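What follows is a single structure, written as structure tokens, with notes after it.
The complex appears here minus one protein chain, its other protein chains still in place.
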Amino acid sequence: MKVNRVQELWKNQQAAIGGWLTIANSFPAEIMAHQGWDVLTIDMQHGLVNASELVPMLTAISTTDVTPFVRVPWLDPGIIMKVLDSGSYGVICPMINTREDAERLVSYCRYAPQGTRSFGPRRAVLYAGEDYAQHANETILTFAMIETQKALDNLDEIVTVEGLDAVFVGPSDLGLSLGYTPGNYEEPVLLEAIESILKKAHSQGIRAGIYSYTAKFARRMIELGFDYVVISSDARLMVSQAQQVLEEIRIK
Amino acid sequence: MKVNRVQELWKNQQAAIGGWLTIANSFPAEIMAHQGWDVLTIDMQHGLVNASELVPMLTAISTTDVTPFVRVPWLDPGIIMKVLDSGSYGVICPMINTREDAERLVSYCRYAPQGTRSFGPRRAVLYAGEDYAQHANETILTFAMIETQKALDNLDEIVTVEGLDAVFVGPSDLGLSLGYTPGNYEEPVLLEAIESILKKAHSQGIRAGIYSYTAKFARRMIELGFDYVVISSDARLMVSQAQQVLEEIRIK
Amino acid sequence: MKVNRVQELWKNQQAAIGGWLTIANSFPAEIMAHQGWDVLTIDMQHGLVNASELVPMLTAISTTDVTPFVRVPWLDPGIIMKVLDSGSYGVICPMINTREDAERLVSYCRYAPQGTRSFGPRRAVLYAGEDYAQHANETILTFAMIETQKALDNLDEIVTVEGLDAVFVGPSDLGLSLGYTPGNYEEPVLLEAIESILKKAHSQGIRAGIYSYTAKFARRMIELGFDYVVISSDARLMVSQAQQVLEEIRIK
Amino acid sequence: MKVNRVQELWKNQQAAIGGWLTIANSFPAEIMAHQGWDVLTIDMQHGLVNASELVPMLTAISTTDVTPFVRVPWLDPGIIMKVLDSGSYGVICPMINTREDAERLVSYCRYAPQGTRSFGPRRAVLYAGEDYAQHANETILTFAMIETQKALDNLDEIVTVEGLDAVFVGPSDLGLSLGYTPGNYEEPVLLEAIESILKKAHSQGIRAGIYSYTAKFARRMIELGFDYVVISSDARLMVSQAQQVLEEIRIK
Amino acid sequence: MKVNRVQELWKNQQAAIGGWLTIANSFPAEIMAHQGWDVLTIDMQHGLVNASELVPMLTAISTTDVTPFVRVPWLDPGIIMKVLDSGSYGVICPMINTREDAERLVSYCRYAPQGTRSFGPRRAVLYAGEDYAQHANETILTFAMIETQKALDNLDEIVTVEGLDAVFVGPSDLGLSLGYTPGNYEEPVLLEAIESILKKAHSQGIRAGIYSYTAKFARRMIELGFDYVVISSDARLMVSQAQQVLEEIRIK
Partner (left out) sequence: MKVNRVQELWKNQQAAIGGWLTIANSFPAEIMAHQGWDVLTIDMQHGLVNASELVPMLTAISTTDVTPFVRVPWLDPGIIMKVLDSGSYGVICPMINTREDAERLVSYCRYAPQGTRSFGPRRAVLYAGEDYAQHANETILTFAMIETQKALDNLDEIVTVEGLDAVFVGPSDLGLSLGYTPGNYEEPVLLEAIESILKKAHSQGIRAGIYSYTAKFARRMIELGFDYVVISSDARLMVSQAQQVLEEIRIK
């Protein structure tokens, strides 16, 4: 089975740098796969990507050696198993708030006896190889999004769930849940929460990832110890550069 | 944030007149948006519209000032939040039968602290404006469909759920649940149920909407006091007129 | 090979009544196929249907015994042969203005030795049967649209082209070419031109069809002798009924 | 209402032979519908078919008299009801492990008073006829997939659920759950389990179906008494023949 | 009929600033429409946009007051008329090398008596208004791409074609034709050719546009006198910013 390069990076003490795909089309996905990201995550939650566009986008990423992850819309076994059958090497699941949530997530991502994933990796075998069934349980990464006060309250119970590979911080939702405006990442209480999540994850030997809007914040998070940082998204990159170009042309 | 014109109509004591979209394509949606409806509802439950076609249809409606609503397939947080991120100004949710159902519906549609909606209004900010996060909770309308005997039994508990904006009557399903053939709207027991739903809703200060097959029935419902009436659907309009035209040409 | 029911109607001295499809989706196509039309024409010229949606729409029509025609975007061999390979039983080609145009149209629609159609009826054999190759040349109908002054000038040369089955009048374009506003069908000069086209066609033993907006005009055309009349389109039917319904509900 | 031909076969003591569709496109579906299968099942679980492609594929099958079934991704009312509204004559639901699971499956597939299915058979009436509402409850077949140890443990409770028409064995998942490699169908413990499922189903007067990779295994299962056997899938058929052809051309 | 804002800008002696769309999806089109461009051009030639995606993208632009243009794949009447029926307010046609090419371009874009455009502006009337037929000929802009030595040789004959609104320089192809590497815009011979095209156009009272990769080059072109400048494309903007962000995060 094709190795999960994020696992390799982690073995070498390196953080994985991730891009984020919100446009439902294989062409921008293939372009992004040529830019130098370690990981590309297809965002089926807030991104405008649905099941019908998932496979062409995963296929586009598979023309390179970038590792494909998917953020699923919700903790739903139907879509999580579809994402895995389609060849994703990581599942980022939003709103994991309790131990039971985390256990369900792991269970949906693992074949028996570790879990309850149903067998039928139609496209995954094309991407990963014919021995997929033998190695999928150890190769596919599971990320529990920690993004509410409730999840913070239950964090000890979440990070100790057998088979969970990592937590992933959604700073906008976490900030919102703590009472701040989404997008503001500099609130001390929020930063403190982020740091405590990282520590709890590491203390249990699991990894921690985080979403960020800027390279600067992402670097800070790597320096803090995060194992996986996401910077911006396809759409946001386009908007930033469009703003820059239009300012340059419009301003006298 | 762009105002919700249905709220404006209601402030002015006017009922909102709605069309219904079941064809998964942006072109008939854009056509319908030019006919004079106050609202267009994309029907993802019984209509043949799925997540992949949702955004182009919402975009088509957004070329006009018609207010976009979506009927979701089920009380499912993944799809409800996707519908809102895509820019819908109202969510009509089928089969709300208990207080807990109604509470979940409201929760999925509201950001903290009122609810548990996850943050990421990718297209909604394009439609509504950059201040979407600040005003979405008061602008997005939530409709609980009352369409079973069980919902009637629990109606007091449903209409008093904090944050629910309106009930919406599905007369076919309600009739079926009461023992009648779907489509027959004239059963006295059914009409009585409809009237009692309207009254209960108004008694709690929330609004009431209803689906109907004909303009005539819709007018009767407005006269009864309904705040939002839907008349027919894109497909049914096409069928009615095709029948008329074919009768005219075929009959000697 | 499945018979062309339009040919049967014509043998029985009956005009074929046709609907018109402009919405790129199989669902309205299937609905329309259940209304009672003899023919449904998928409009790839002014309709918003492209090659990718052609096959699902033809397939939808094939669930019934309605005869499928396609209006192609232009006199182009690539698209005409694709339309035929996909299983259309008639090709309506716009802007046939000269004998050479008409000859090319016929040639693209017929296998050797009558024409130059390339062989590969991938879906057509599913619809028509395995003996498609043997009978296609006599079963597929070719319609040359007569819709300019230039075509009127060359009409004698067009209607005598070997293998052309019919002319088809586009009254809007013809009117425009004669100097009138498109949509106005009552100009005496236009009506006269329409009648002369019909006569010329019949005098050469070929058929004549015409597009119309209303059942009333279509009946008049049948009475005049037209063999195939189209009434309105899917989108226009929807609009007419929507206007009716909205007037009924809005007007006091 | 159009009869369910699988019910007819069963009345005549015949097993139904089924194909399996995993490619999200109406053209291979239409091709497969012409090969001689009794049933074609669109696989929305492990197949790469999603809601947006469901209707064109069902429509393609409807051009023939092959009976259309759908395997849904999960026990989810939203998608199950959509599948039925779209005109499927059978629902195969994965991972039915308890009596409650089976009861929910039946409930989602039946109108009141037998179940809780919501009314709106938009495409189903086109396929089945206008009297669909009256006969759907007795015509649509429900299949509970038995594919885990847990389901075996609860089998008595599952097969006695009122309104369940059949069980359907997923040998790969069942084998996996019993501790074997998926794809190995010859383990005695697995074969024994398969036989016991068949017997339990028949003892309660319900039917039994099974998935298989080869015609040989399928025949064995028919001889054992199975009422419905599936052989291979569109993609697997293509692969087998490609392998054969390439061996023939490559080997000296 | 909705005015063409590019014509307004030109009346006010202002150059129009244009973005360029190559991703076949309505979401990035809608995002780009909110950034502040005067014009957005959907590129059906080298962009990966085809006829099926054209209408949703035009619709997305129509949610704002940005003017929609389309670059067509070739001088082909079928696709040019489809683009106009779909509501484009400008047609940029590649490889106009002779007077006859330019005359055909104009003819395809104008209704009789000025041209041979066929009547059926299905979506255009939704965008532009019901009086579209009366004003389209003066409102739709035609751009002839000058991008070969042959076109330079025939430039006097091209710019004097009645009804041509503007030339549009494709510097990559023009450079290639003159013997330079595409993408190198600084060759003196190329810059001289660009300037001569501009002068010839202006000398005949028609406008001139040009494609550029950078805001800097675009400004130079505006200063030179160009009336319409395009800067970069959706995909290129995304790439530039991705490169910037990745350099920032990767470099020590």
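Note that the chains are named A, B, C, D and E in the order they appear, and that numbering of residues resets to 1 at the start of each chain.
Everything below uses one rule, namely that a contact is a pair of C-beta atoms (placed from the backbone, for glycine too) under 8 Å apart; a residue touches a chain by one contact, two chains touch by 3 or more.
Computed from a predicted structure; not experimentally measured.
K.L.:
List the shown chains that the missing chain touches in the full complex.
P.N.:
Those shown chains that the absent chain touches are A, C, D, E.
K.L.:
Hey, which of C:35, C:50, C:88 or C:212 is the one touching the hidden chain?
P.N.:
C:50
K.L.:
Please identify which residue in C:71, C:104 or C:123 touches the non-displayed chain.
P.N.:
C:123
K.L.:
Using the document's definition of touch, tell me which of A:123, A:200, A:219 or A:236 contacts the absent chain.
P.N.:
Answering carefully, the residue with contact to the hidden chain is A:123.
K.L.:
Pick from E:15, E:33 or E:176: which residue touches the chain that isn't shown?
P.N.:
E:176
K.L.:
Mind pulling the chain D residues that touch the left-out chain?
P.N.:
So the residues of chain D touching the missing chain come out as 17, 19, 22-25, 27-28, 31-32, 35-37, 48, 214-216, 218-219, 222, 229, 231-232, 234-235, 237-246, 248-250.
K.L.:
By the contact definition given up top, give the residues of chain C that touch the hidden chain.
P.N.:
Output for chain C: 50-52, 55, 76-79, 81-82, 85-86, 111-113, 116, 118-123, 133.
K.L.:
What chain E residues would touch the chain not displayed?
P.N.:
Residue positions of chain E that touch the missing chain: 22, 24, 45-48, 50-53, 72-74, 76, 79, 94-95, 147-148, 170, 172-173, 176-177, 179, 181-183, 235.
Keep this in mind: only the chains that are shown with their structure count from here on.
K.L.:
Taking each chain's centre as the mean of its C-alpha atoms, give the chain farthest from chain A.
P.N.:
Comparing chain centres, C lies farthest from chain A.
K.L.:
Tell me which of A-E and B-E has more C-beta pairs in contact.
P.N.:
Between the two chain pairs, A-E has more contacting C-beta pairs.
K.L.:
What angle of turn lays chain A on top of chain B when you fit their CA atoms, given in steps of 5 degrees?
P.N.:
Superposing chain A on chain B takes a rotation of 120 degrees, nearest 5.
K.L.:
Report the inter-chain centroid distance for chain B and chain C in whole angstrom, where each centroid is the mean of the CA atoms.
P.N.:
39
K.L.:
In whole angstrom, how far does the Cα centroid of chain A sit from the Cα centroid of chain C?
P.N.:
So the centroids are 52 Å from each other.
K.L.:
Considering chain C alone, which of its residues make contact with at least two other chains?
P.N.:
22, 24, 27, 31, 48, 235
K.L.:
So with touch defined the way it is at the top, what topology do the chains form here? Options are line, ring, star, complete, other.
P.N.:
Drawn as a graph, the chains match no named shape, so other.
K.L.:
Of all possible chain pairs, which ones touch?
P.N.:
Listed by label, chains in contact pair as A-B, A-D, A-E, B-C, B-D, B-E, C-D, C-E.
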